[in-house]
Structure formats: C-alpha cells, structure tokens
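Take a look at the structure below.
All protein chains of the complex are present and in place, except for one that has been dropped.
Right after this comes subunit A.
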Amino acid sequence: MTQTLNAHAATANANGKALSHGPAPSPGPASSHGAARPIVTLDHVTKRFPGVVANDRVSFDLWPGEVHVLLGENGAGKSTLVGMLSGLQLPDEGGVLIDGHEVRISSPARALELGIGTVFQHSMLVPSLSVVDNMALGGRWWSRPDREGLARRMAAVCADIGVTIDPHAKVGALSLGEQQQVEIVRALMRGSRVLILDEATAMLTPKGAEDLGALMGRLVKLGIAVVFITHKLNEALAFGHRITVLRLGRRVDEISPERLAALGPAAATAEIIRLMFGADAAAQATASHPRRAPSTQPLLQIEGLAVDDDSVPLAGIDLEVSPGEIVGIAGIDGNGQKQFAEAVAGQRRLAAGRIRLGGQPIERLDVGGRRRLGLRYVTDDRLGEGTVGTFPISLNLLLKQVGEAPFWRHGIDQPETIATHARRMVSEFDVRTPGIETAIGKLSGGNIQKALLARELSGKARAVIFAKPTYGLDVQNIRATRQRIREAADAGLAVILISTDLEEVLELSDRIAVMSRGQVVGMVGNDAAARSRVGELMSGATP
C-alpha cells in the first residue's frame, strides 16, 4: 500500500511530461490535483440491451496521471462501460466529454483519434503477423508498410516506458504478457493519452500481473490516464489510485485517492467489499474456518507418475492425499499442472507410474472407471471440456453418466428422474438459473462452475481434483467455491487443489506441493513459513 501511495505522490510531479513520440497528444491538464478538468467524463450514461440495463446513469471521471480502477463483479457493467469508451457501443442516454467537449465515440477508430486506446481482455493482435505489421495495420491499401520506421518509433516508446519487445517477432510466438505490452505500446504510438486495460490481468501469471502493475505506474508518471478494469481486490488496491465500484449496472461509489490513503489497505478492502456486495458480504469475508485434522491413512496414492507431452512432460511425481486432506499444488501456470490433473483423472495416458485409490490400482481404468470408483475432476476448462454449452443444465449435470441407470434405462432417457436430479442439484449447489432446461452456456461463469461442482461432488465422490477452481470468477463466487472445497474435505474427501493463485493455495491447503517444469520440486506443510518456502520453490526453478 505504501508503494501505491508513493506512486500516487509521484503523479503530482507529472506536469507536462508526455510521450514525445507519435502524433502529439493535445496539451491537456497533466496532473491529477488542481487539474482543471478530467480528460474523459462519462456523464450519466445509460446503455440498455434487450432485457437488461447494462449501465444505468453511470458517471465516471478520468484524470490524467492516475490509474483509475473500475471494480465490480461479473455482470456489474464494466465491459459495457469500456465498450462505450472504446467505440464498440454508443450510450443510449447521457454524454461523453473529452477535455470538456461533448463527443460521439462511434467506432474504435474514432476512439483512437480522440486519444483513447484500449487493450482488451482478448488480444486484439493478429497472431500470424509480426509485431510491426500489427502496428502498421490500417494504412492506405497500396502503400508499403514502413517496417523499419515503425520499429524505430516502437523502440523509442518501449524505452520510455521500460519494456523490451522484438519488433519483428511474430505475435503468436509472444507470451500473453508480452502481447499486452505490444498493445500498450501500439496505443501509445497512436497518440493515446487514455489507456483502457480491460481485465488485463485475467490471463496473466502472477509475475505478469505484477509487471503490468509496475508498467501502469510508469505510464501514469508520463501523464497518461489509465483505466484498469478488474475484479481482483488486491490488484485494485496495489495498482490503483482511484477506485470506482460498479454493481448491477450502477455506480455505487468512487473512492478518491485521498480517501484511499486515509483508509489503509485493510479498511479499504472491507469498504470495497461492502460496496461491491452489500454490508453482509464484508462480514463473511473475514470469517475464518476451523479445519479438521485429516486422517493419516492415504486414500489417493500417486507413485512415479510420468506423462509424455510436447510442451511439458511430467516425470517422477509422487503424491499422497489422505481423506479430509487438501493438498495444494502451487506453481506458475503451464508447469505441467494441467497434464498432471488430466493424467490422474484418466484423460491422458501415463508413460509410467501407478495411481491407487483406496488401495486399488486405477491407472489402467478409463475416465468412467475412475469416476465410478469415486475419483472426480473439476476442470478449469469449464466451457470447453467441462460442459456442452448448448445442452440444458439437467443433461450437463449428468454428462459423465450418460446411459447409466437410473437416468437411462435400456438406452432410453428417463426425463422424470433426470429432472428430479437436476432440481435437487440446482437447489443444493445454489445454481442461479431460469430453469433446469436452460442451456448451460447462457449462465454466468460462476453458475457454470457451481453446476460443475454439483456434478463432480455429488454421488460417491472419494477424491477430487480441482483445477484452478476460481479462475475467472468474481469475488462472491470465489468465496462460494472455496467454501465447497473446504466442505468436500470436511466430508472426508481427499482433495487436490491446483491453483496458480498462491493466496488460494495458502488459504485452503493442509500441505502444498510446488510444481515446476513437470515435476514436484517440493512439498511443504502449510505453516507460517509456507509462503516464503513456496515462493522460493516457485521462483528457484524458474529460469
């Protein structure tokens, strides 16, 4: 938090210092305090979509030299607000002012002309083109892209903001974090003085998110105004100077830099949770949970597990999980966690190794066989392999039991039994849905996850693997999901929790294994020293 304050104090000295490259931004007020007016003002904008008011008279001021965080859970209206700033949508009512003048941002191109650059959650770069070609895109048809000139200008901007990018690399070969930097650099080269980062950290590693936070700090020092959209509280507090909270399409409140400083991190967190979810939610967040001591007889035993894989082969993984125990698997994303989970669940062939569940060898069984013995896998790929989006919820809840009694008899489905089962699951796991026949793809991420949890945790589950269970969920659903994981362990299930969110692993696990490059590089008990030990293990094996 002190870091945030320093960064903010620095913005006061940012007067007049703007990027010297690209079309020069028109000289506007460059300091946040005492600046005559914000760069961008949304004045009571309303946007309706069929059936919903996505933004209801939302007002929003953006000051130069500030990271303005837009915080809200899924469906709070953040994306719509961004859409109106970046030219994807036009407000139905209300006005947009830039430097005090009313404008109409009718297209992404117009937004760029006005100096608003957007980095969307999903990359807006063409993967098959090189970095400079992506920058060149949009020139006159017959002209030759000025690749060398662009590379030079790019290098200058990169130097200004402290990033390094190979201008001739193919975008598809860059990491997501690097692609984001390319997009930021591109926006600056086009003269943006407002930069919108839409859910920018959602796809990044913790390290990537930290780098992005530092980059935002450097950008605002140059007088750029940054809108940072997120649903992660810690990022909002660590990177933001001013925080606006949206809920159900309305602006609940704005926390000014002064107030943010006065509150301090703990009080600010409580305040934001209260704003995001109402008063009761804040109390829940701090409630701690007593853990039952797990028994010592292992239920799930993995010995010498190895998997052939082109990107991350696994080798020599040993892991034992007792009933009622949560073993967290920490590590940077892409170090073999997915391969490991799929191998245990039966979705990948083992090159070597043994898996036993309650003493019974299961490594030769297929997915269905392992499931029948009580092994469950909650995938992180909820829409891809977890569900069939166009199928109703009722069927998705039985996706891994299709054809089995009592839901199917002699190959004929039993609609009554299926519906009863679905209704029970929906109410037990609090899936918010219009009905059990609704296509699951129409639900929000949080509710899809609840349905997945319902499917995997119900019946005769004995051991569960959770792969990034809270990835992409909003705070309330994260909390509900973590609660389910605790309950599963309390009910005597052996739990493996794979997560790239270290906080989550530390919060839930009894023991923590660290994965790096397809191997378990260490196992630590979750005690006071766990955080630093895990951190060392994670970074020690990283190049």
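Everything below uses one rule, namely that a residue touches a chain if its C-beta (ideal position, glycine included) is under 8 Å from a C-beta of that chain, and two chains touch if they have at least 3 such contacts; residues count from 1.
As a convention for this text, contacts and distances are computed from a predicted model.
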| item | value |
| --- | --- |
| Protein name (UniProt record) of the chain left out of view, among "imidazole glycerol-phosphate synthase", "Simple sugar transport system permease protein", "Response regulator transcription factor" or "Oxidoreductase subunit alpha" | "Simple sugar transport system permease protein" |
| Contact residue for the chain not shown (choose from A:S128, A:S175 or A:Q297) | A:S128 |
| Absent-chain contact - pick from A:P38, A:P64 or A:G83 | A:G83 |
| Subunit A residues that touch the omitted chain in the full complex | 83, 88-89, 107-109, 112, 118, 122-129, 133-134, 136-145 |
